[in-house]
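Beneath this line is the structure, given in structure tokens, with notes to follow.
Of the protein chains in this complex, one is absent; all others appear in place.
Every chain is named by a letter (A and B) in the order it is written, and numbering of its residues begins at 1.
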Amino acid sequence: MSTIVEPVPSGLTRELGGRLRDWVPALVVFVLAIALWQGLTTAFHVQTFLLPKPSDIARSFWENKSALWSAGVYTLKEAAGGFVLGSGLGILAALLLARFRVVGAALMPFAIAANAIPIIAFAPITNNWFGLLNPFSKMAIAAVLCFFPTMVNTLRGLTSVHPSSIELMRSYAAGETAVFRHVRIPNSLPFMFTGLKISAVLSMIGAIVGEYFGGPTNALGVSILNDTQLFDFPRAWAGIVLASAFGLAFYGLVVLAEHFTTSWHPSARSFSGE
Amino acid sequence: MQGGNGSGTLRKLATLLVVPVALIVLWEGYKWLWQTTGWGWPFVVNDTTMPHVYSILQAFSQPTTTGGPPLIQSLLHAAWFTMKEAIAGFLLGGVIGFGLAVLLAHVRLLERGLLPFVVGSQTVPILAIAPMVVIGLGSKGVQGWKSVAILAAWLTFFPVAINTLRGLKSPDRRAVELMQSYAASQWSILWRLRVPASLPYIFTALKISATASVIGAIIGETPASIQDGLGGAIVNFNQYYSLQPTFLWATNIICAAMGLVFFGLVVIAEHLVVRRAPENVV
Partner (left out) sequence: MSVDAGSKAVSIRGVSKTFRTGTTALVDIDLEVEPGEFVSLIGPSGCGKSTVLRIVGDLVQPSAGSVLVNGKPAHRARLDHDYGIVFQDAVLYDWRTVAKNVSLPLEMLGWSRARRKARVEEMLELVELRGFESSRPWQLSGGMQQRVSIARALSFDPSLLLMDEPFGALDEMTRERLNLELLQIWEKAGSTVIFVTHSIPEAVFLSTRVVVMSSRPGRIADVIPVDLPRPRGVATREDTRFFELVTAVREALAAGRVEAPPRSLATGEVY
């Protein structure tokens, strides 16, 4: 044999070290951007309603931290509820459609078309269904938003299996359940996580948009809206930054889960996240 | 896998009809069952929460104000206004996304430095910054719809940037080496190899972006108090939902149709431009 490959144990420490180094340029850009933002807004006396200084936003966040934080957590809970509900149903639907592939193939164009619908515009309707103050009204819209990306991606993963993989299982006289367990489901995981990553971001946005059309005052979307109307822009921006941070954290959580469940995947070594 | 013959197309047409009909039957069936049994979970069903399909369709011909034009007319008007924003945002976002991808594909350090923020940009709830963008740009004399177009571009550039970057990097190493053997410049490699190779990826992104720009336009309008578009119509009819729920439903149907039309236009463009199997791209 000409090529001898060492059995490489995935050196976690080396990997983490590499990761940290990868993040240095991003950190530099972050610091530079904040400095530039601060410098320019001060130098050119930019009005606060256009863009408050980062220092003002930070101060406002510090002064309102408990209120903003609890509002953020409230909204995050709505988003997480919608994410679990919508993605869960999406995965379930994908499994069913993959099991009955004729139906799945027939319905696929409709699922793709449904993805092209601006579902978020239906947020006022779920508000009317469940009541403005009921967190389920936001979970519902977030769930619908999460359903389609998760379903479409998972279904693609369940069905885009190498034909020989299926033939191999058939040569073992394996039933449909075993094919799912050993081939289709593991194969779908990277695809599924693509859908889940999209859903994580969408669920947070869905919850906030839902709140914009009305919700309890201790919700982040309502809080940002009120601050804008009261011209408290630093506080509004503090809320926006918090919403983004929570969205990113949610996304990061999914990436982490992906890392642990699909570390076997060849791409996991070279390309992580989107 | 694929039928490819006459009966296959017929079957496709049949499913094309069956699914909407099934959806209507499901809607009315659900409504009937929940109303007759009086189930209150997950929400109470009545003519306000779930109007009949025919009364939603009827709403299109009803005037919104006494003596005014029928709803469909004002909605189409609003749709055109919003479509303008969406198209402008789509084009702007597409160009920015493509340019950014070309930049990131060639400068590795920039890719590492900027890519996390390109991802992060999408977690910013644009709805929340919409009023500030519209007010802020308005004070500089920018018309409202242009500000909304910028918001739509914010949602549009992301899929284009990410997918184009992936596409630009997709050519096989040997394909690049072939170009280098011809002493091709970076510029020439970009336009003769990388961009053609990334076309299927770009169209995958444009399909996502088509929807995203419509969402951006609708959502951007809502908090910015721009009354002329579909977002304005949603805000408006939402206030009268308990009196006239069918108007909001009808508006949302137009929103959905607009998303589908825009998506369909990109699919047609894809068929005209990309002559290779687009399914190869996930």
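As a convention for this text, a contact is a pair of C-beta atoms (placed from the backbone, for glycine too) under 8 Å apart; a residue touches a chain by one contact, two chains touch by 3 or more.
Quantities reported herein were computed from a predicted structural model and do not represent experimental measurements.
The missing chain, though absent from the view, touches A when the full complex is examined. Within the complete assembly, A:178 is the residue of A:31, A:133 or A:178 that touches the hidden chain. Not every partner is drawn; the one left out touches subunit A at residues 1-5, 7-9, 162-165, 167-168, 170-174, 178, 182-183, 186-187, 189, 262, 264-266.
Quick note on the criterion: only the chains that are shown with their structure count from here on.
Spacing of subunit A relative to subunit B, judged by their CA centroids, is 18 angstrom. Within the complex, the subunit A residues that touch subunit B are 22-26, 28-30, 33, 47, 49-51, 106-107, 110, 113, 115-118, 120-122, 124-125, 127-130, 136, 140, 156, 160, 191, 194, 201, 204-205, 208-209, 212-213, 221, 224-225, 228, 233, 236, 239-240, 243-244, 247-248, 251, 273-274.
Those residues of subunit B that touch subunit A in the shared complex are 11, 15, 19, 42-43, 48-49, 109-110, 112-117, 119-120, 122-125, 127-129, 131-132, 135-136, 139, 162, 207, 210-211, 214-215, 218-219, 222-223, 230-231, 234-235, 238, 241-242, 245, 248-249, 251-252, 255-256, 258-260, 262-263, 282.
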